[in-house]
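The other protein chains are all here in position, but one chain of the complex has been omitted.
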Amino acid sequence: MSLYSDFFYSKQLEIIFSDENTVQAMLDFESNLAQIQAENGLFDLEFAQIISEKANHQFIDFEKLKSAINQSGNVAIPLVKQLTQLVYNQSIEALKYVHLGATSQDVVDTGLVLQLKKTIDFFEEKLTVLEFKLIEITKRHRLTFMVGRTLLQQAKPITFGLKTALYLEAISRSKSRILSVNNQVLHLQLAGAVGSQNQFINSKIKTDLAQKLSLNVSNSWHTNRDNLAEFASVLGILNGSLAKIAKDIVLLMQTEVAEVFEGAETGKGGSSTMPHKRNPVTSTVILANANRVPNLVATMLLAMPQEHERSAGLWHSEWDVLTEICKLTGGSLEKAIDLMANLEVDSERMLQNIELTKGLIYAENISLTLASKIGKDAAHQMVEKACKTAILEGKHLKEILKNTEIIDLDEHFKPENAIGFSIEIIDSILAKYA
Amino acid sequence: MSLYSDFFYSKQLEIIFSDENTVQAMLDFESNLAQIQAENGLFDLEFAQIISEKANHQFIDFEKLKSAINQSGNVAIPLVKQLTQLVYNQSIEALKYVHLGATSQDVVDTGLVLQLKKTIDFFEEKLTVLEFKLIEITKRHRLTFMVGRTLLQQAKPITFGLKTALYLEAISRSKSRILSVNNQVLHLQLAGAVGSQNQFINSKIKTDLAQKLSLNVSNSWHTNRDNLAEFASVLGILNGSLAKIAKDIVLLMQTEVAEVFEGAETGKGGSSTMPHKRNPVTSTVILANANRVPNLVATMLLAMPQEHERSAGLWHSEWDVLTEICKLTGGSLEKAIDLMANLEVDSERMLQNIELTKGLIYAENISLTLASKIGKDAAHQMVEKACKTAILEGKHLKEILKNTEIIDLDEHFKPENAIGFSIEIIDSILAKYA
Amino acid sequence: MSLYSDFFYSKQLEIIFSDENTVQAMLDFESNLAQIQAENGLFDLEFAQIISEKANHQFIDFEKLKSAINQSGNVAIPLVKQLTQLVYNQSIEALKYVHLGATSQDVVDTGLVLQLKKTIDFFEEKLTVLEFKLIEITKRHRLTFMVGRTLLQQAKPITFGLKTALYLEAISRSKSRILSVNNQVLHLQLAGAVGSQNQFINSKIKTDLAQKLSLNVSNSWHTNRDNLAEFASVLGILNGSLAKIAKDIVLLMQTEVAEVFEGAETGKGGSSTMPHKRNPVTSTVILANANRVPNLVATMLLAMPQEHERSAGLWHSEWDVLTEICKLTGGSLEKAIDLMANLEVDSERMLQNIELTKGLIYAENISLTLASKIGKDAAHQMVEKACKTAILEGKHLKEILKNTEIIDLDEHFKPENAIGFSIEIIDSILAKYA
Partner (left out) sequence: MSLYSDFFYSKQLEIIFSDENTVQAMLDFESNLAQIQAENGLFDLEFAQIISEKANHQFIDFEKLKSAINQSGNVAIPLVKQLTQLVYNQSIEALKYVHLGATSQDVVDTGLVLQLKKTIDFFEEKLTVLEFKLIEITKRHRLTFMVGRTLLQQAKPITFGLKTALYLEAISRSKSRILSVNNQVLHLQLAGAVGSQNQFINSKIKTDLAQKLSLNVSNSWHTNRDNLAEFASVLGILNGSLAKIAKDIVLLMQTEVAEVFEGAETGKGGSSTMPHKRNPVTSTVILANANRVPNLVATMLLAMPQEHERSAGLWHSEWDVLTEICKLTGGSLEKAIDLMANLEVDSERMLQNIELTKGLIYAENISLTLASKIGKDAAHQMVEKACKTAILEGKHLKEILKNTEIIDLDEHFKPENAIGFSIEIIDSILAKYA
């Protein structure tokens, strides 16, 4: 949390990853572990009940907890200590069933996974909203002509709907990835000190606890972190796709282009001293996050070669980095929804910009049609010459070609006849969401 | 290719991504495009035949090609130019059907995808070999006792087979990821200048060409690069899992640990002046690659926010980086197979190392058993005291506890009774590969 | 700030970069700017006085400030707004002199630089302490023999002081870098909306303000961020040198090596259930940070190609990343001091470990001496054969060579005769700090 946390982060994810909820997730692990162990006859249910009652972050002294980490090296040890003390205050006997058979990393990893479960729900929900907004925009701008640009140069006409339909496909692929990584990453960690389990965390208890927590069962992943790395990557990819949208918006908002604008909440991005400015504030956040998340994903990949049965440093480097990836990507997703929900499109200006090159962007189309009449070479030479003349004389290409009576020139200088299969592509994409 | 290319890279992948094969993959795109267009009646099959004949990298002047890229900005433009000239020399008419309707990025991207298809085959094949080697080792060392280590400290006994069984699971997950990303990344790119296609590359031609090249059909992914980024990530994750294995080997090969060794090809890793040395040469490569690949993956993620319908720079930054990721990860995979195929395990030394702490690594187990007799607290206090005494007096813990007649001490100081469910876990993993 | 902030971060730097101090640094800019402008006759000093009185973070509504950033895109705009309102409440006339001629980025950048000034002081001070600790250790262990290791294999003897003397050199080079980057990075930013300044922030005012804030004068660096990137790099390098130390410590603390230990604060790194463990808690933090900082530095480098006169996103990506680099590196530095101040060295065990290979690590030395007697080839062959025999028969090399009466064998199996110029090197390094 800093001055800028609400700017870059998703507030919802900040809450999911708050200190309180981080600690509560670990306590939920301890509470449910005790319940399952009791249900499996390891001890009386009443002791599990006491543990569950005490496993509440409101009873935890957070200051003490934080300062103890410098001694213990992770939060689980002092947290279990506090929990044990709380239980002990209630029942001397119950204390021996706290954290029974588990190791620190079991608590920390499973706590994280419980938070990731909520995180995945967040992403699924928000991505569905973004898909919806993109469908709406695509439908609305199915026939909104604009110029397609390559290497930041005007190339040929398309429609704005084609652009957004391709965004939509990318976002949907990211949604599929997140839904599919779901099964990979939501694994209970319950493996004991060196991953070999023990009598208190046998196969049956593991299965029961996983079911109780709605997690998958797996063997120790203490130092085989591929699933976690995959989760980070999948968010990194979403982040990139969101940034592709923001990059386009920022470019389209340029004073000289002025085709698309972030929705004007009162005052957003404005400047009292420079009244013509309309700063792309929301896109800016997405682009800033896009410059940060990829290298955080790399840190997760770099953290993979963890030593033996528990790492000295690499595991620790994951903690704040993975949550940062979640919060930043979540922030970009929320901003992207805001962007798409309020986007203003100046279709008039788009048409004007199509005309900026005075017909030159239609040259290829004309050349192709001419080719079928007079042969490719002759067509190419004729059009090339006409283009040069147009540029030199500062005239419209149609003007230069007006005496070429071979083809219906007027039709060839209309955007609707130069957009290839834009409409068909859009419709086939939209059909998938009907 | 450099002094070290065969050291870090997979030779097989170096060949797949050689200049010749890169150019040939692009020519295959052109050749098949012409065939399909002809079959769909756009022009006579004889012209397609001429194009196909000329679409052979042996006819290409590579020096000319390379130096032309500085003008054109990508390899497709001068390559198509050379191809066109070759065709023209044979048939003036055929030349107009070269590269018909396609754009540079269609050629470059599809050419890449054709290479990635072979790359995926390589990974599938090699990963199957690695799985096999890991299954063998796991079976062989199912009962080879060794110490499990956390934070590089001896913790509790496991078996070496448990370690390798967990490697096996991670490697199999990577194999699944690669097989599953297969469908995502192997997409024909055939979208024309701004992604809207045109009459020469309509839906039918696209479908036919994709089928001919055994690729999936999709809309333009010129500037929506998520699938490519996913492919890079998936390799990055494999790379990390391979490095986890190498990290363990390097640590286990330390003079002071000496439990496991890279197979001794004559002279490998040896030193004539330091005869005791046995350098982990093969693992070293994997670890070196593990320090390089993650940030290359990040570069692929950073390359995602590509501008409009074709990027000025980000697309270009993918080219050598993605192939580098493939070649390095492939190199690590080959080295890992070599490592596992030739690994020497000193099970005697493993047993000696278990004894290094003079019984202290059994303390937890004893404490747990005692707890059921005399209560957790009393047990814990007794064992803690005994451990301190053992350390102070430099004696074996069994010696200190010998008068504790509550439990069968001898049994508790045997590794087979301290490995938790190692064997059950191993067997359940092996069962999946039976 | 999170559960782990005090674990990974420097607390001192957390304070320097707290929200309050971040805002105060910006207010200090505004306050001093007004003072200087008044002193230069732009308006009455009384107005500057009012501005200075109100430029106090205690008057700022932080919640309002944070939520306004989503509209404004940076903290300067709503902060100046609040300041203006505060001033307005006091004097309607004074309000027009708030932030006169400056632009948002002037405030944000200069505020940052004022914090970096304190950060540099922190690093200078702490690095001096670390140097001192390293000098002490080096002196103490000038003659503490240990084995030097290459590729994690025992190679030849050195002294522990040689190791730490080389750390010392690296740390001192980092100190020099930080002191030298000082002049590069501590530049007043006062350039106005597009970097061209204006009548209210002319050359004279800039010079005066820089002097007042003890900063250097420069032209606009709004979008030329090399100095900031250099500062980040320099910290990244320090971070790497600290991690080199931690890496060695973690390896030397391994149960099987056991030569060096983190100082034992009560309970640190201990485990009640695994009494033999002594976890490298402090080194672990440094290694975790070492896995995070490099990619944050890369993010700063990636943020350099900022568009035109102010960037849309890249500038914003610097904000939290640069402070993160400072706090993490500062944290590692504090931990390194703690490590060096409390390090326990087991010189007895070091000697034992030298003997682990039964004399083989002396082979090279013996071979070199023999060479001068019987020729290089004969010597090499004799020693090589003896080594093989020693390994095969499990005997000490001295035992095998005992009948070789050519040289004084005893002398050649003493570490003091096998450490090359370790002592001379140490002394020459220490001499620089005398």
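In order of appearance the chains are A, B and C, and numbering begins at 1 in each one.
Note that in this section a contact is a pair of C-beta atoms (placed from the backbone, for glycine too) under 8 Å apart; a residue touches a chain by one contact, two chains touch by 3 or more.
On a predicted model such as this, the values are computed, not experimentally measured, just so you know.
Note on the chain not shown: across the whole complex it touches A, B, C. Although one chain is not drawn, the whole complex shows that of B:A290, B:C326, B:M340 or B:I425 it is B:A290 that touches it. Note that of A:K11, A:K64, A:K204 or A:K388, the residue touching the chain absent from this view is A:K388. Where subunit C meets the missing chain, the touching residues are 73, 95-96, 148-152, 155-158, 162, 165-167, 169-170, 173-174, 177, 184, 192-199, 202-203, 219-221, 223-227, 229-230, 233-234, 236-237, 239-241, 243-244, 246-248, 251, 287, 290-291, 293-295, 297-299, 301-302, 304-312, 364, 368, 371, 375-377, 419-422, 424-425, 428-429.
In the full complex, subunit B makes contact with the omitted chain through residues 1-8, 19, 22-23, 62, 65-67, 69-73, 75, 193, 246, 250, 265, 267-269, 273-274, 279-281, 283-292, 295-296, 298-299, 302-303, 312-314, 316-317, 319-321, 323. Not every partner is drawn; the one left out touches subunit A at residues 147, 149-156, 250-251, 253-257, 269, 272-280, 284, 295, 298, 302, 353, 356-357, 360-361, 363-364, 367, 380, 383-384, 387-388, 391.
Just so we're on the same page, only the chains that are shown with their structure count from here on.
Although subunit A and subunit C share one sequence, what matters here is the overlap of their interface residues, and that overlap exceeds half of the numbers used.
In terms of their C-alpha centroids, the spacing between subunit A and subunit C amounts to 32 Å.
Taking each chain's centre as the average of its CA atoms, subunit A and subunit B sit 24 Å apart. In subunit B, the positions touching at least two other chains are 149-152, 155-156, 251, 295, 298, 302, 364.
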